[in-house]
Structures are given as structure tokens and as C-alpha cells.
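A single protein chain has been removed from this complex, and every other one stays in its place.
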Amino acid sequence: MTLDLAVELAPNRPGRLRLRHPVLVAAGGAGYGNELIEAVAEQKPAAIITRSVTREARTGNRPPRMAGLPDALLSSVGLQNPGLEAVLHRQAPRWAASDVPIIVSICADNADDISAMARTLDMRPDASGLELNLACPDRGRHGEPIGHDVAAAETATVAARAVTDLPLIVKLIAGAPDVRIIARAVAAAGADAISAIGPVPALALDRDRAGARLGTAYGGLSGPTIKPIGLRVVYEIAQVVRIPIVGIGGVACLDDVLDYLAVGATAVGIATAALGDPLLPGRLGEELAAWCEAHGVSDTRELTGRALPRRKDRGSLRMGPFGR
Amino acid sequence: MTLDLAVELAPNRPGRLRLRHPVLVAAGGAGYGNELIEAVAEQKPAAIITRSVTREARTGNRPPRMAGLPDALLSSVGLQNPGLEAVLHRQAPRWAASDVPIIVSICADNADDISAMARTLDMRPDASGLELNLACPDRGRHGEPIGHDVAAAETATVAARAVTDLPLIVKLIAGAPDVRIIARAVAAAGADAISAIGPVPALALDRDRAGARLGTAYGGLSGPTIKPIGLRVVYEIAQVVRIPIVGIGGVACLDDVLDYLAVGATAVGIATAALGDPLLPGRLGEELAAWCEAHGVSDTRELTGRALPRRKDRGSLRMGPFGR
Amino acid sequence: MTVLAAPRALRAAIATTPDPGEDVRLLETREFLPGRYLLRWAAAGIARRVRPGQFVHVMAPRTAGLLLPAVPVAGFDRAAEQITLLLSKEDGSALLALRPGDVARFDGPLGRGFEVDPRSRFLLVVTDTDGLARVRACVDEAVATSRQVALLLGARTIAEVPPSSLLPDEAEYVIATEDGSLGQRGGIAELVASYEAWADQCFVAGSDGLLRRVAKLAAGRDARMGVARLGRKRGRRPVRGASPRRRLTWLQVALPHEVGCALGVCLGCVVRGVDSQLRTCREGPAFAAPELRWELDQ
Partner (left out) sequence: MTVLAAPRALRAAIATTPDPGEDVRLLETREFLPGRYLLRWAAAGIARRVRPGQFVHVMAPRTAGLLLPAVPVAGFDRAAEQITLLLSKEDGSALLALRPGDVARFDGPLGRGFEVDPRSRFLLVVTDTDGLARVRACVDEAVATSRQVALLLGARTIAEVPPSSLLPDEAEYVIATEDGSLGQRGGIAELVASYEAWADQCFVAGSDGLLRRVAKLAAGRDARMGVARLGRKRGRRPVRGASPRRRLTWLQVALPHEVGCALGVCLGCVVRGVDSQLRTCREGPAFAAPELRWELDQ
């Protein structure tokens, strides 16, 4: 049996974003990637999505920025980054030297910035793709994230798509009232793939309960705790779009990878657990290969969507005492 | 020091919903309450909110309806209930005999049903209050829950408020894009109190990943895992309304109770952990009393809102190396 | 990590059993298959009263009370005042972190167990690796009451077949594996037919598919065996689900019950019965097959 773990994240641009296996580092899980790339010879992640970059530099949020919760991380880094130009200047040369594809995550609340960043990246050979992060709070809409609104999400996607033919992944957030509507709009606007979910807004208190634990009060919840929410969102998206989905949220072991594939993901991203164990994404790629071999699966695409409702089941009234 | 644990959940109707202590059973945590009431002589919960009742009987969702996840419960009972009339006929006589206030949770997707149920309850002496559950999927809006939409939430609240002067708690859900807008609208529409949060939509897979673990696929996530989300929502609501808030979501020990009070809750509700340990709400009331005594707190209201941002802090630019 | 303090005994006060929770002491944890453990407990009260098919509700230790608090009693030894549980690592039970000598608190036995007819001499138990915990106690019951018992177990492959040391010598242990790596090749349900004449009663637990296949077989058995329909000759029509009626049923099944109140109030454990919804924690976990709505393809 020849085992094919490779997946295409932009099937309409064949070969442009072909991953050796389906497990990658999600945004924020490995900074701009170079520390990881340079330390790892084997067990490489399938790709690295960088932490989100903005057009201008940002100093990030007021500390403390992270709190450990049971099986979860609460964080609010606030997009600290030196701006796209500086990131490319300092980091991109080393990306070019690596065989791990680097996908640059960009974030902005207006079409101008998105276009400008996408255009800049389009001219660079070192970025293998672009992730557009829709978690950005929209100043025009009282800070509600772009990803909550169909029109805003669509505009943002078009702004990027119009100026580049780099593979474009659009990252949705869990909080949209109906994520399926956003997913459909984003796919129609030209996204090559969708990733989901980002962190879930949450809060934790200081030990003495005199205030919030993070400097910004609110933070994003990530890690194992959010997996059931991420699976729900990917399961919803997978039923309404045909483009590949990168399932993200709480992945920490092979079972989690298999779960995301089963609900329709083509690839799986890891941030929080990769902070604790940077080799995890690469190792899970190997574990997945071993699992496929042991279970007679020759292509991971066979696993994608296995748990989705099949059409023939719909409307069926026949079910036994326990509902099956 | 005299210790006053009592809280008023409807301060505009003094004495109508005065609880002996702040820890109650949230909807679904004790059915219609009678099994619990009859078994417990001490360590009584401050109140019991019934599982949600609809105007007509409902058979509930296709099994399996519950799955245990790490530190969480995934469930989708689907409002199985014999309809309000039958519930009152079978259960209410025993409510009247108990000194634990019973708050009847009602659920419907249209103003007619809500009015009709509220009117029915208004004429009964056995219900101490009414909780209006906004998690109901609105058939008029592709099944999006009422609680996602300001206008729908407002209409539902008015429908109940107009026909009863029973204490009225309106239960918000975590998934609204901006829960503060809903909270303000509901308070303005006449709610005596707000409760939040309900379960978070999520999904889990079968052991063999051939399908979802629950009969309805989607379920609501509850239990310790969702506490950081619940705290965030209550913290948000508490900054925009002045009516009491019942904090719900993941409460399982005294620290959780203190956390919810600190972010602005006047009382705290428990469902999932009360399923595992029905005496928990009453016991936590006692533990809270002991804690107050040990910490020189004479009135639990001193604890409410302690962690909320103080006005004078806002806009302050002075902060040290770690943000404080 | 929030861990609940041990609650007082309450479920017991309102549940089927009038007994309070009990402090039980772990005697032994043994990994009988990779990731699957047998836990033996000193639990005098539960051992005395438990019936096959019943479960305990783990009150302490637990992780916030949520990780599968309901655990079937997989075996008992009334003389030694011991019970055994079978747990798998995936269940994530806090019990697996305990070591011999540690104490836990169980509420139980809870739920309705299997009804073994006093006249039954030959008991057939059918299960798979995951279902074993729910029916294994039938074997102990059979041995304790000097009945003959055969346990048919189906597994995917030899690596998932529990060792015969899990069963007393008196029990006949029959295995089928899907890949033929041990015992008969194929599903275990196919072997049931050859025991249906021998067995006075049959107790089954396992995958949905296994239950359905055995239920289908049992549905045709009465006709094949020329057995009178249960209860037909009695004066009053017996209440469905009543013990005497269950006792006379050839096939009883134990359904899984992992989470929920175990009190009958949360309706999380509901399954579809022939003419009403049934709560696994109260009307079950053991049911007579005809009580359940199988909607079998016939």
C-alpha cells in the first residue's frame, strides 16, 4: 500500500499549497516560524502559519497577556508585531531557505490595508500563502470582529483576492451567529480554503478576585477545552462549502486530528499545544501516517468528512431505541 | 457580625423573589424540583429553576442525548416536557408545599405562546417566578435562537412582562454577537433580572468517528469547561445593566461561586454539577456563609462586582511593568 | 482543576435503592488489555446487594463529577465483599489514577439489573469488548447460583479479546473475531443461533449493531422454538417492564449509561420504548428486548 498523506489546500491552484501531511502550526503557535524551522530536522510540521501581521507595527496589549486555565490557555497578545515590511525584512529570507511552507497571516479592519498587505506578499517568493484573519475588531462597527458580519467578511476576502493569486485561506471565528453564512460568502468571494476556529472570548479572574487576570480583561480561550466548539463549527462549515477546511481548536493528540478530519477538515492546525511542545505538529503527522497504515487507509482524504451526515440518512424516520 | 446571605432577584418587587442565599439550581439541574425538594431537609438550594416548559407537550430529541467529555457535558435533551398545563397539574401542588422558591422556565419562539404561558403562571400561587429562556430556535429566522437578535429578545420579554407581575428573569445565551446589546434591551423591556449563560453549541464524535455522538449531532456544552466563557458574558452584562444577574455556567465549587459574584452576579446557578451531586447548590450556600464569616464579609452583596473595572481606572495610563 | 468534595448520600435516598453512598477501597488495578483495566474493590454493601446489570455512580474522586460517573458493576463476590469494574483509558475516569489502598465513594447499586428467572438453568451472555463491563456480572451470578453459563464475545481482532482469566473457570468462553485471528471468524451474533435452543435466557450488551442483530434473532426465536408468548396465559396482562414480565423474557439487554443525574430527572438517558420513552438510569440499564422500539428491518 502506498500511503499518501499529502493534501492540497488550494486545489484550484494545483501544487501551490501542497502539504506533505495534514498537520500544520496555526497562527501564533510558532511566531514567524524560523526558530522552529531551524531547530527541527525531522518531524516537520506540514506548514507554519505565522502570527498575524498588520500593515503598521503594533506594540500589543497590556500585560499580563496569558493565563493558564485547566486544559486551556487564556491569552490576549494583541497582535504585537513590527509591521509587515519589517517582518518580511527580518524573517522572510530564512523562510525561503526552508522546505516548510510559510503562510503569512494578515490582519486589518479595512480593505485598504488588506489589499496593500496582500499585494506586498504577492510580490515575494518566500511566502507560500496568505491567511486572512477575520478576528480583527472592526472600528467601524463598535469593535465587533469582521468575522461576525457577512458583508465585512466578504469585502475583506475580495480585497485580498483581487490583488494576489497566492493561495488564500480565510480564518473564521467561532462567535459568528451563523458561521455557515459567512463560510459560504467567503468561499464565493474567492477564498481557496477556510480555517476555523480562532480563540473563544472568555475571562478569568485574578487570584484575589479584585480584577481580571489579563491586562485587557478579555482574552481568547484556546487549547483542549475548545475542541468541542471547534468541531461543531467545522462540521457546520463542511456542510456548506466545497473548498478545503483547516480545522483548528484544541488539537493536542492524534485523536483530535482524526476528529477534525472526520468532521470535514482537510488539514488540522495547532497553536496552543504547539507552544508547550513545538514538535507536536510534526510528530502528529508521523502518528497519522502510522495510524493510516495500521488501519488500511491509503489516503488521508478518505478520512475527511467521514462523520458528516450522509444525504441518504436525512429525513430517515427509521431509528432504533437509541436513535440509530 | 450578623451575616446576610439573602439576595433579592427582583428588587423592584421587594420580597417577591428573595433568596436565602445566592446559590440556586439552574434550569435542567433538577427537573421540576420535587424529587430534590422532598429528599433534602438541610442544604437546600436558594431556589430551583425548572427545566424549560413549552405550551404544548414535546417528546424531545432523538437519543443519544448526552455525552460526557473531559470536564464537560454535551447534551441535547430537546425540551422534552408534557406541556405547561400538565407540568402544573402534576408538579405544582408539591411546589406550593415547599419553602424553596420554584421558578418556572418557559420557552417558545413566538409571543403568543410566551404570553399564554406567562398568563397561566400569573394565576398560580405556586410559582415564585418565571424564567424566559431565549435559547429557543426561532422558526421565523432559520432556527437562529431568539437570544441572538435584539428585536426578537425584546418582543419575547415584552410578551411575558405585559401579562404578569411575577418576577421575570430573562435567560441570555452565550452566542449573541454582542450580548450587551441584548442585555440592555431586555432590561429596558421589563426584565427583573437576567440569567446567563446557557450551554455553548458544540459537537462530539462517536468512538469510531462514523458520526456525531448525539442523536441531534449538535449539543450544548456545559460544565466546568465553559466557566471562562460564562464569566466573560456576565462581566460584559454587568457593565451595562443595573438589574440583578444570575451567573450560570460551569459552577462546581465555592471558587466558582465567588468568581461569578466578583464579575457582577447577584446569584449563581448550577445545572451540570447539580446533576452529579444534587446537594451541591445547597452545600455551596453553606460554604459561602462560612467563607464570608472567615473573611469578615457581612453581606454577599459586597462581593458582587468586585472584579469589574472601576470608573476611575478607565483611561488611566499609569501602569507598571506587568500592566498594573 | 476543580474537584468536587464528596457529596452526602442523596441519590440513594430518592433512587431505586434505599442505600446511602459507600466508601470503597481499591484492592487492585490490572491492565488486562492495552488501555483497559480491571479494578477490584472492597465494597461490602454494594457487593451484597448488586444485581448483574446495575451500576454505581462515582461520587469521589472525580473531575468535577463529569467524566463518566456511572460505571457498570462488572463483577461481584458476595462472600469476599468485593466488586470489580472494567474501565478503559478513554473513559478518563479519575478512578484510574487511584492506587491500591485508596478510597473512593460510590452511590449504588443503581438502576434495574437483569431479571434472572429462578427456573432458568442455562444462561447465555453475548457481548463485545466494550460491552463486557455491562454483562460480565451475569457470569458471577450464574456461578454463584450454580447455573450453567456461556459467554460469547466478539472483537475486531485478537488484540482486543480479553483474557479468559477475567472469567471464572465454570464459564464457557466463546470468541469470534472479525479478522479470524482468534476463535470463529466473523461477528459474534452469528454464533447466537447455535445457543438459542440451549439457553433459557440471554443477556446482551455491546455495540448498537450487535444488539440489533441479537434482538432480531430473538424476535424470531419464539416462533422457531414454539415458545408461548410471554405472559399470555396469565389472567391479567402484565405491565410492560414489570419484573415478572422481564424475568420471562428470553432476551434482555443492558444499555450503556455513562453520564446524567442517575435520578430520573434530567432525561438525558432516554431511549425509545415501544409505547413510551424509557430512562436508562431508572427503567434500565437492563431492559427486556420487547420493551424497546427496535424498528428492525424484517
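Just a few scattered comments:
Which chain is which? They are A, B and C, in the order written, and residues in each are numbered from 1.
Note that in this section a contact is a pair of C-beta atoms (placed from the backbone, for glycine too) under 8 Å apart; a residue touches a chain by one contact, two chains touch by 3 or more.
These figures come from a predicted structure and were not determined experimentally.
Touching the chain that is not shown, out of B:11, B:70 or B:223: B:70 (per the contact rule at the top). When the omitted chain is restored, the residue from A:6, A:111, A:181 or A:253 that touches it is A:253. For the chain missing from the display, the contacting residue among A:9, A:30 or A:243 is A:30, taking the whole complex into account. Summary of contacts with the chain left out: across A:106, A:273, A:292 or A:307, the touching residue is A:273.
If you put the hidden chain back, the residue from A:68, A:93, A:140 or A:309 that touches it is A:68. Where chain A meets the missing chain, the touching residues are 28, 30-32, 35-36, 38-40, 43, 51, 59-60, 63, 65-73, 75, 77, 80, 207, 223-224, 252-253, 255-256, 272-273, 275-280, 283.
Here is the rule we go by: only the chains that are shown with their structure count from here on.
The most central chain, judged by C-alpha centres against the centre of all protein C-alpha atoms, is B. We define each chain's centre as the mean of its Cα atoms; on that basis chain A and chain B are separated by 33 Å.
Residues of chain B in contact with at least two other chains: 63, 69-72, 224. Shown for chain C are the residues that touch two or more other chains, namely 1-2, 271-272.
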